[in-house]
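With one protein chain removed, the remaining protein chains of the complex are shown where they sit.
Labels run A, B and C following the written order; every chain starts at residue 1.
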Amino acid sequence: MNRTAVDTEGAWFEPERITELRRLLPIPYVDVVPVRTDVDGTVTDVGLLLRASGSGRIVRTIISGRVLVHETLREAIARHVEKDLGPMAMPRIPASPTPFTVAEYFPTPGQSLFTDPRQHAISLAYLVPMGGETEPQEDALELAWLPVQELLDSTILDEMEGGHDIVVRRALAHAGVI
Amino acid sequence: MNRTAVDTEGAWFEPERITELRRLLPIPYVDVVPVRTDVDGTVTDVGLLLRASGSGRIVRTIISGRVLVHETLREAIARHVEKDLGPMAMPRIPASPTPFTVAEYFPTPGQSLFTDPRQHAISLAYLVPMGGETEPQEDALELAWLPVQELLDSTILDEMEGGHDIVVRRALAHAGVI
Amino acid sequence: MNRTAVDTEGAWFEPERITELRRLLPIPYVDVVPVRTDVDGTVTDVGLLLRASGSGRIVRTIISGRVLVHETLREAIARHVEKDLGPMAMPRIPASPTPFTVAEYFPTPGQSLFTDPRQHAISLAYLVPMGGETEPQEDALELAWLPVQELLDSTILDEMEGGHDIVVRRALAHAGVI
Partner (left out) sequence: MNRTAVDTEGAWFEPERITELRRLLPIPYVDVVPVRTDVDGTVTDVGLLLRASGSGRIVRTIISGRVLVHETLREAIARHVEKDLGPMAMPRIPASPTPFTVAEYFPTPGQSLFTDPRQHAISLAYLVPMGGETEPQEDALELAWLPVQELLDSTILDEMEGGHDIVVRRALAHAGVI
């Protein structure tokens, strides 16, 4: 098994194999926007990861990864949260399987608001409050919890890649805080 | 202040006053379906209250009550949960203010699937996982946590009044368990 | 019956009466964001009304109005659309009664993102594609259909009052176009 492939894709395929599959099928994904909430459920902070992008730049990202064959969406969400935020994050996965939005990532910019040079991914996006302790794992350099207003006043969202800023903005609109 | 009015309505009005208001305006409500969830967010149990109905029958109900003037929906949800399940229920009020359904209660049966002989109420319905200890309060005689399948196999839902069974079924459909 | 009260409120009350009710109860509202869609359902244009605000300024607004007692939400949506856009608008009221967001308007700025100096209103917000011909009615001076990108590139949203810009932005986020 190729360790790099596992780390970056959560996929148990050789890199050549996943490259081939990506030419043939849309790849099912989950996007997770990690948040902290008040006692009354109001979103207060958004968790963003700092990691090296494919092109070598350092970028802020949300949690995003493949759904594996025979894996439920809940299992995929839990697995990717644990992979990125550690085993003590205690995610409160929503009771409903309905995502707050669906992000369609295409290799060609302009076909939608979302791009992924590697593939056509169909990503179900969830807002997940974290109830425990989080720490960046593996290839994430840092995890920052940003108060909503501070995030909006900064340029952080504008610097996110592939449309991840739009996923975050839709999450905050869905949560009623913007 | 009339204690009965407070208990049964959560309203700080004389009974005559609320009766008059109900003839003039639709009354904003929140309906809360209390649930227990698995570690992965799956709904496992539904909490139903046993209480005396207006007509003197003993009925199973969900949590339901008025939104007061100048009160936010989150405050109304928290207040009614505490009033019915006690101060240690630790409700996980959803991050989004969007209800899973809107139940329109009319005094006249047949105008919608929901009836309330007292009023036209527009109720925003929320699925709220409880993270703490719950115990029936005030005029509730009992709180029963029913596993989803046991609830569906029983006649409990069919015996609920005013369309509360439909609110519960929509909650379970929204949660992806039926 | 006071004609002004009917025109501006859609309410069959004397002005003194509605003023009194507003001190006692939250007032149920519907907000409607009128849109034009492509053949594939994509939102292309947003319809905004130009009208005189309470303070005498000329402002852009969405459709917004009270739900009357004994009126269903669908009836309220249809009535307000017809009142503002005329009888030939042919609104495609969504199949689901679930709003895309709930806007809580408070008289005191800061209690939420939405303000209405007259009242505490709880407004269920719907995105409604119009299939027919629209023309401004009664006290609306103009109805403008604005392409989404043009709207976002302009300052129109920033000039809207009471948080109507936020309702429009949430509608567009819900529709997946921003």
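Throughout what follows, contacts are C-beta pairs under 8 Å (C-beta built on N, C-alpha and C of every residue); 3 or more make two chains touch, one makes a residue touch a chain.
Here the structure is a predicted model, which means the values were calculated and not measured.
Chain A meets the missing chain through residues 13, 17, 21, 23-28, 67-73, 97-102, 104, 106, 111-112, 120, 122, 124. Residue positions on chain C in contact with the hidden chain: 35, 37, 40-43, 74-75, 78, 92-98, 100, 127, 129, 174-176, in rising order.
For chain B, the residues in touch with the chain missing from this view are 101-102, 113, 166, 169-170, 173-174, 176-178.
In this text, only the chains that are shown with their structure count from here on.
In a homomeric contact, the two copies may use the same or different surfaces; for chain B and chain C, over half of the interface residue numbers are shared, pointing to the same surface.
Averaged Cα coordinates give chain A a centre that lies 34 Å from the centre of chain B.
Distance between chain B and chain C, defined via averaged C-alpha coordinates, is recorded as 28 Å.
Along chain B, residues 97-98, 100 each make contact with two or more other chains.
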